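I'd like to ask you about the structure that follows.
One chain of protein is taken out of this complex; the other chains stay put.
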Amino acid sequence: MNAPLLSVEAISKRFGGLQAVKDLSFRLEEGEILGLLGPNGAGKTTAFNMIAGFFRPDEGRVLLAGRNVAGLKPWDICKAGIGRTFQLSKPFGDLSVVENLMVGGFARSSDRRRIRTLAEEIAVFLGLEAKAETEAHNLTAFDRRKLELGRALSTEPRLLLMDEVVAGATPSEAVEMVALVRRVRERGVSVLIVEHVMKVIMALSDRVLVMDRGALIADGRPQEVVTSPDVLKAYFGERYVVPRA
Amino acid sequence: MDPLILSFAVVNGLLQGGIYGGIALGLSLIFGVLRVVNFAHGSFLMLSLYLSFWCWSLLGMDPYLSALVTVPAMFALGYLVQRVIISPLIVRERALVVEPLSALLLTCGIFLVVDNLALMAFGPDVRSVQLSYYMPSVMLGPIPVDTPRLIAAASSIGVAVAVSMWLRYSHLGRAIRATAQNRDAAAMSGIDVPQVYAVTFGLGCAILGLFGALIAPFIPVNPQIGVAFGIKSFIVVVLGGMGSLPGSIIGGLVIGVFEAVASQFVTATSAAIFSLGLFILVLLVRPAGIMGRA
Amino acid sequence: MSSPALKVKGLHSGYGDIRVLRGVDIELPPGAVVALIGANGAGKTTLLRTISGLVPASAGSVEIGGTPITALPSHRVVEAGFVQSPEGKQLFSGMSVMENLMVGAHGRRAHARRHETLEEVFDLFPILKERRSQIASTLSGGQQQMVAVGRALMALPRVLALDEPSLGLAPIMVDRLFESIARIKARDLSILIIEQNVFQVLEMADYGYVLENGQISLSGTGPDLLADAHLRATYLGL
Amino acid sequence: QAPAATSAPATISIGCVLPLSGGSASVGNQIKAGTQIAVDQINREGGIKSMGGAKLAVLFGDSQSKADIGVTETERLITRENVAALCGAFNSAVTFPATEVAERYKTPWVVLGAVKDEITERNFKYVFRINNKANYDAREQVDAIDLLAQESGKKPKTIALIYEGSDWGRSHAANIKKFAAERGYAVVLDEAAPPNQVDFSNQLLKVRASRPDVLIVAFYTPDHLILSRQLMDQRLDIPFGVHSVGGGTEDPAFYKAIAPRAVDYYFVQEDFQIDIVEATKDPAILDADKRSKEMLGYGLTAYSAQGLATIYVIRDALERAGSADREKLRDALAATDIAAGPALAAGYQRIKFDAQGQNTFAHGVISENLGGKRRTVWPKDNRLPDTKPVWPVPEWSKRPNS
Partner (left out) sequence: MSVTPHPHPVPLTRTTSPMGFSRGGIALAVLSGAAALLPLVTADSFLIHSAIMVLFFAYMATSWNFLCGYVGQLSLGHAMFSGVGGYVSVLLSTTYGVSPWIGMLVGGVVAAALSVLIGYPTFRLKGPYFALTTIAFAEIVRIWVENTDSFLGFRIKGAEGLVVPGVGGDSFWAFQFSGKTAYYYIILAMLALAILATMVMERSKLGYCLKAIRGDRDAAEALGISPTRYTQAAFAISAFMTALGGSFYAQFFRYINPERNMGLELSIDMALMSIIGGQGTPFGPLVGALLLMPLGEISRGYLGGQFLGLHLVIYGVVLMITVLYFPKGLIAPITALANRLFGRGGRP
């Protein structure tokens, strides 16, 4: 079998005295949606940032299709094929939806016409075609999240890293987002998703990782993982275990 | 180079640097608490020099005594400027509409208005206070040191220490520091943030008022005098670390000594190039300044 | 009957042209613990910041003990008795524990009684007395949270709002924190608490509100809410 | 003032471009006062007689000491205000391009204050300069030293030079070095300082170390004030005195702002005979001195005197031309030969232009500050009988402590 799309090998990160991520290793296969769970402060965002190139890991390697991308600058990682969304969505407020999407396109090509076509296609994909010319700061919180996702897609990544994409969404919006992420995968993009909302993780993920205090404590199919006592204890708190039991 | 001459250069540099540092204190304080770079800093110094001059020429006040007028007057001016002109911007910035550079531009507007109103009101002529008594120079070996400069330089260290202590130990000082560290948390702790801002701005200007009185005996005043000190203050404050009071003094001393010593080897114009180069170098190596927290 | 400790009616607010709250109604009876839950980004923090006067309200009213405080500047809101321990702790990180607490007692009334209040806070969180001169940023997350709560208590609040006090805390710390809250509750004080730890907080709260889309979508006693199917589906993933 | 719109005697407009705001505003306003005084005097005495009593009016343009704005103002005065002649603009950097505009429009321009040599070396037909070229100033300073040395038999050997590092100071220093070399003085210190210094300790330390006999300085007022004060405070003895070239030391505000003892024995070169009021009996000059005191708070200065003189030179040409026609006025100006009257307020003996429009009789005057008054010591022709130069100057420790 050939190399997995993403292979994270024993990455670690310290902030001063705090070991935010410790010896984290996992793999993600082509076409997979992998969920990453863990209590607040577990190190999910830090791990995420190391893969996305915002932090250089203190140790370890991050292999994208066999090529080490650890320590590359964010823009080079993007060009290598990893797109990402931010936990706090950061659209370019002065630009319209389509223009936001075009910015991503320039990572791959300088052909304006092609980029515009792609951007329009993504706007339609997101269901934002009616707001294509709206300036991003006029969008609703949820539309901005979708735009955030679309912008990452416009760089035509092989792997998309998503940080809490449904945070702040109403249940029905969450449903829409879940469907959207599924269709992202149908476009041939693999997804690594960090999420607190269990329902989303359960519905989307092919496989789930659980982190706690910087380390991996579980890895498996969603149903198996959430019923594991370790996870219940670390993530949901002891009192949560009681009514479930 | 004669070591004696060189050591006097160092003494001169320390004196001049102390004065630079003292004048820059207010700029640093205001930036530290409000994050506002006050481009009009030099203009306020110019106003306090004029105040001191008028006290002397109209009321016959000794320039040192005129601090009794300049300090409260400049405090009031700073307080008003913050309340009336700058605070609307800060209120709006909180709502994230404006880029932070607007504060710099706003104070740039104040600078244009103040400097040119002064030109209109006072005319372009240079004026100067003359002490009615003779202040003998302090002899440092064979070379005399100007006493008024010595007084100003020593005061700047005194003021830096006093203001630091006040910030450290007084009730209001603590509130100012808290506001500087976290504006929202301060507001949620019951601190009247706009008031703290206005008081801080006033205090920064009051320090200028004091230095206006202290340097009036040896610095002549005209409407353009502010620019020279203003730019110097920026360099000093950035060098020392924006927002740090000791940094302001240290930045002043570094620049003062550097210029004094360098100008013994090269002409003053080349020394000016070197000190700008030093400024750039420090910024590139240590963007937060000598005493700034990175 | 005495007026409610906190009463929010039809409150609207947001950031620039982003609207976050769209008519929020909440009431806190005196001496009660009320929980406010909602998804990330629902506007819980924004509600507290609006009450505190940090975010301007575009419509609606807020009263504390019957006195209207809408549109008052933040420090007046604190004087009126509404004090919050903000999300993410927001300590004065370069200052010592003692100084942080003392800043909390900035208002005139609180300042006058600061020594007594300080003793009470130290009773509640003895570790803080030990670490009184430690710089806040070097404390552990749990200790920092205690400082934040302690600082809020120093202001002698009538209504204490805690925004995600368990955020970033290890479960064991969370348990301890909730014990402390139970003890604070014993004093004559109303508490509004925002939590992600829905089970724990609804168990201890007298009443709960669910904020969704900038409006209160659901309210009821803790057990009622816990039994609500919609809530279970949305927030518990059950 | 706005010209009165009366029917009979026409009004002749003269444009005057000056730095009325910005760094040289003080100078600009002194010149402005001088021109206004002259216009008032001329109009009061019946205007331009050969033109039926036509009145004069001066229209000002503010250059802000910037070339582009000075040029714009020149354009405006020539094409909009239709002035008969122009004068100004003090700053060489403004005068140089602005006179080019005047030349292009064939409008006469009488240069006021600007000393850059090339201004009257371009074969222009419409540009005239009453005052010195830059290199005259330097030569005169050295001449005066020579004269005093020769009169007393005590000759200094070394010269230290400190000056402001922009155009004026630097070109003056270059000229001094040239003449010093020719006349056998050693330049032991050559030090430029950026304008707007707040401390001269460093420069004075270098002066002290180089032990010069003569100190030649070129600074504007604020710098000069600080320098002079520190010279006194630091009791730096210069045996043959401080020789200043205009700048701060010709500004009356300078003398108001400094203790008199700080400037005792200063030698000042300027384009004006400072004791002219005592030397002359010309009622117009005496009246101008009085008017100047009312307007500015001090008597005639180098600048107000030059402003005054310029207008009188233009009047003289107008009288002879009998017309405000620019071409005729230019010819009349070129034929100027004045040997008396307020046109000589600066202290010249005569005004007559060479083919390039330079007044060949231009010279500056050097005074020494004696007993709190500035007395002309050079040229000898201008020196009053009761003036006795002090040379070398006493040490600080031998001077009375006022």
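Just so it is clear, A, B, C and D label the chains in written order, and each chain counts residues from 1 on its own.
Keep in mind that, in the parts below, a residue touches a chain if its C-beta (ideal position, glycine included) is under 8 Å from a C-beta of that chain, and two chains touch if they have at least 3 such contacts.
The structure presented is a predicted model; accordingly, all values stated were derived computationally and were not measured.
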What are the shown chains that the omitted chain is in contact with?
A, B, D
Specify the residue from the set B:20, B:79, B:201 or B:234 that touches the hidden chain.
B:234
Which of D:53, D:97, D:322 or D:341 touches the chain that is not shown?
D:97
Going by the contact rule already stated, which one of A:9, A:30 or A:99 would touch the omitted chain in the full complex?
A:99
Mind pulling the chain B residues that touch the left-out chain?
37, 85, 88-89, 92, 97-102, 104-106, 108-117, 119-120, 123-124, 223, 231, 234-235, 238, 242, 267, 269-270, 272-273, 276-277, 279-280, 283-284, 287
Could I get the residues of chain A that touch the absent chain, sorted low to high?
52, 54, 73-75, 78-79, 83-84, 86, 90-96, 98-99, 102-104, 106-108, 110, 112, 116-117, 120-121, 123-125, 127, 129, 132-133, 151-152, 154-155, 172, 176, 179-180, 183
Even though one chain is not shown, chain D touches it at residues 20-22, 25, 29, 32, 60-62, 64, 66-69, 71-73, 75-76, 78-80, 93, 96-97, 100, 104, 116, 118, 165-167, 170-171, 192, 194
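The working rule: only the chains that are shown with their structure count from here on.
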Among all the other chains, which ones are in touch with both chain B and chain C?
none
As a quick test, compute the distance in whole Å between the mean CA positions of chain C and chain D.
76
Averaged-CA centre spacing for the pair chain D and chain B, given as whole angstrom
37
Considering chain A alone, which of its residues make contact with at least two other chains?
none
Quick check on chain B: which residues sit in contact with 2+ other chains?
none
Mind listing the chain B positions that touch chain D in their complex?
2, 5, 8-9, 12-13, 15-16, 19, 116, 119, 123-128, 130, 134, 137, 143-144, 146, 149, 218-220, 222, 224-225, 227-229, 232, 259-260, 263-264, 267-269, 271-272
Considering only the defined contacts, which chain D positions touch chain B in the complex?
21, 23, 25-26, 28-29, 165, 191-194, 196-199, 201-203, 205-206, 208-209, 221-222, 225-226, 229-230, 233-235, 251, 253-254, 256-259, 401
Which stretch or stretches of chain B touch chain C in the complex?
94-97, 171, 174-175, 177-178, 181-182, 184-194
